[in-house]
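Worksheet: the structure to be examined is printed underneath.
With one protein chain withheld, the remaining protein chains of the complex are depicted in position.
Which chain is which? They are A and B, in the order written, and residues in each are numbered from 1.
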Amino acid sequence: MPAYSTNMRLKFPILALVLEIITIILFAVFAVYDDGKGHGSGHHDHDNTTHEANPMELYPMFQDVHVMIFIGFGFLMTFLKRYGFSSVGVNLLLAAFGLQWGLLMQGLWHMDHGKIKISIFKIINADFSTATVLISFGAVLGKTSPVQLLIMTILEITIFSINEHLVANVLEANDVGASMIIHAYGAYFGLAVARVLYRPGLRNGHDNEGSVYHSDMFAMIGTVFLWMFWPSFNSAIADPGFTQLTAVINTYLSLAACVLSAYAISSLVEHKGKLDMVHIQNATLAGGVAVGTCADMDIGPFGAMLIGFIAGIISTLGFKFLTPVLASNLGIQDTCGVHNLHGLPGVLGGLAGIVAVSLGKKKDGNAAMQAAALASSLGFALVGGAITGLIMKLPIWGQPPDQNCFDDSLYWEVPADEEEHEESLAHADHSKNKTEA
Amino acid sequence: MPAYSTNMRLKFPILALVLEIITIILFAVFAVYDDGKGHGSGHHDHDNTTHEANPMELYPMFQDVHVMIFIGFGFLMTFLKRYGFSSVGVNLLLAAFGLQWGLLMQGLWHMDHGKIKISIFKIINADFSTATVLISFGAVLGKTSPVQLLIMTILEITIFSINEHLVANVLEANDVGASMIIHAYGAYFGLAVARVLYRPGLRNGHDNEGSVYHSDMFAMIGTVFLWMFWPSFNSAIADPGFTQLTAVINTYLSLAACVLSAYAISSLVEHKGKLDMVHIQNATLAGGVAVGTCADMDIGPFGAMLIGFIAGIISTLGFKFLTPVLASNLGIQDTCGVHNLHGLPGVLGGLAGIVAVSLGKKKDGNAAMQAAALASSLGFALVGGAITGLIMKLPIWGQPPDQNCFDDSLYWEVPADEEEHEESLAHADHSKNKTEA
Partner (left out) sequence: MPAYSTNMRLKFPILALVLEIITIILFAVFAVYDDGKGHGSGHHDHDNTTHEANPMELYPMFQDVHVMIFIGFGFLMTFLKRYGFSSVGVNLLLAAFGLQWGLLMQGLWHMDHGKIKISIFKIINADFSTATVLISFGAVLGKTSPVQLLIMTILEITIFSINEHLVANVLEANDVGASMIIHAYGAYFGLAVARVLYRPGLRNGHDNEGSVYHSDMFAMIGTVFLWMFWPSFNSAIADPGFTQLTAVINTYLSLAACVLSAYAISSLVEHKGKLDMVHIQNATLAGGVAVGTCADMDIGPFGAMLIGFIAGIISTLGFKFLTPVLASNLGIQDTCGVHNLHGLPGVLGGLAGIVAVSLGKKKDGNAAMQAAALASSLGFALVGGAITGLIMKLPIWGQPPDQNCFDDSLYWEVPADEEEHEESLAHADHSKNKTEA
């Protein structure tokens, strides 16, 4: 890659400020507070029945989802030894912009007298829309500039809101926990981008593309918060009452079963039966992804556990055997292995949804529409991701050269660590030593 | 200890997979979703009055408890310098399996037409059941294999559910915050196991049995999340309304008072009046444990504060003076000092409950039954722990040899840290230096 400037001064501030000003203007024109008098969001008739009674009812669930987006995704990606500032910091940037953009893009499909009425239900969906971007971010982590990623955010959320509208309102497919429209979509979108941005120079890996002990600990903060609050993710927009309870219980149990199978397979495939942090940080969550589509269906507690159990196996095997093949044979360098955490389990979730609906586990479900929803999500992801990747590839967005990948210091002021300080002292000492000798 | 194999390949995966498959089969036979039509859980008549109205009412409290189990207990134990992966990772494994097993074991006592009806109330109790295991885990932290710990999980939760049934339904004793049935039980169970697994080779300590600066910081994440959400732990299954409010306020105030006394005593007993992280991480929580039994009783805000104040003193003194004696004189090597955080304060809580009930602070309370509940909890713990310890001692479960205790690298792939990398470079440099000299 030629040595284009990675200096973000001007480029990044101008883009960020202009985007925010445009967004504020659009909010001034279109957005108002929900007053409980609207015709509902059109989504599951949820707004109609409940929000008018208590507009804050879903607030605790919103906060759980909020934690998943900002702490969960942010810290999950801090496993790299020198990329923690970018992981949690750029995660915050993309999600903060994405939720505003998502509110607008999703809101356009559900206008009420020309206005987007903002409710807790709507801001949950806005947070959801950012999840697609954060998943894709994982695929290209360490190899993209903040400018590139802001561009990806705009395009990915725009395309997401089209596919979501198609799946939920046109096809009327079920995807309460968004296995298809968020997880599979976000993963394959990110993989398509990664394919277009393929870097032959990183074929043999990179010194900084690994963890240190404490960076793996930080990542576990992300993992555990995602794991704990996933029942809220999968049930937040479910029908209130016992349907929502079903979504919580199915997700709770699927995740628990998934932990056991992920740990077992990790130990089975690793050297001397040891556990691998990459699997523990990621594959333990596959059960939450895979049970998403079926979460509010009457699949039985054991059905949810079976889905989680299988997801943990598939995800761990994917990390071990599939990721290296994708990188070496298909030119898809997937930094965080989002294919194994979101891609494969998302598709598994979509397939489970087709089966469950076929078996009559969801009233008024239609298996053909479920299949169409899965196909649509994958199609939008791959085509949208490829186009987005081509735009991101333009050599004007300050992308890092190969040797500076996975390194915060390109875009962040990084403190000189004490050990480095001591090391440099030590070197000085060596020289002195040498001279004296 | 003879050099038995610590290689977990086969042993661990087979155990984990078989356990999970058996569990899924049991769920297929026994577990269904709560439909609001049951005769209640029989516990405080809680289900009867509230859940039918809104099955999600307790969900925010459930999530707080969930955070305590997975972040709180998990990170509290990360204080050891090289045992963070195991602390938070094995905590996740044991709790994920334990909650499934707990749902079954507790559910067997509350069947409805032969089925266990899963509600939010039930999954809170399932999370609670895992707390006993995580407390005991603290006593044997660093000296046991994941295989041993899975065995402990099965046995400890099974015995817990018998004792819980006895205390709550037969004796009809009060223990809303579970000072006796979780904290005292979990601590003395763990101490009994630790006694049976006594390692003379660790009599003089171990290089890795200490903290480094950042591992102490990670542990504070656990401490603070436990501290904050303890009011939810103690009130989650209280009677709704003002009784639940009482449990929240008592716990909130007990913990606040406990912080002051724990800090004061830590400074009083330490070298030069300094504070000790071990006390701050643990003894500040003793107020939550000790007020558990009385949490929903009319003991007055100052009564709760008095309990917390005393608990902070006892717990800190225990860490300073009792733990060393237990190790050297009784052969009880209590890694995390669970005796001081859960054991002594749990007994204090049980005694406070006897006094409070004697003073008429709980309608229909019976002091004799309270005393019987405390005795029962201690008895089941000591006998159950001893038997469990004997089973865990069988030399086939891959337990670590003394020299590899408190070291993640026995069961985990551990990244080579940068400083180690640099250190090895430095060594190379030294050699070169030497040669040149």
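Definition applied: contacts are C-beta pairs under 8 Å (C-beta built on N, C-alpha and C of every residue); 3 or more make two chains touch, one makes a residue touch a chain.
None of these values were measured; they are calculated from a predicted model.
Among B:277, B:351, B:367 or B:382, the one in contact with the hidden chain is B:277. Within the complete assembly, B:241 is the residue of B:241, B:360, B:379 or B:395 that touches the hidden chain. For subunit A, the residues in touch with the chain missing from this view are 7-14, 16-17, 19-21, 23-25, 27-28, 31-36, 54-56, 59-60, 63, 66-67, 70-71, 74-75, 78, 82, 84-85, 88-89, 92-93, 96-97, 99-100, 118-120, 123, 146, 214, 218, 221, 411-415, 417-419, 422, 426, 429, 433, 436-437. Annotation for subunit B: contacts to the undisplayed chain at residues 60-61, 64, 81, 210-214, 216-217, 220-221, 224-225, 227-229, 232, 240-242, 244-246, 248-249, 252-253, 255-257, 259-261, 263-265, 267-268, 270-277, 280, 284, 298, 300-302, 305-306, 309, 419, 423, 426, 430, 433-434, 437.
Everything below uses one rule, namely that only the chains that are shown with their structure count from here on.
Measuring from the averaged C-alpha position of subunit A to that of subunit B gives a distance of 32 Å.
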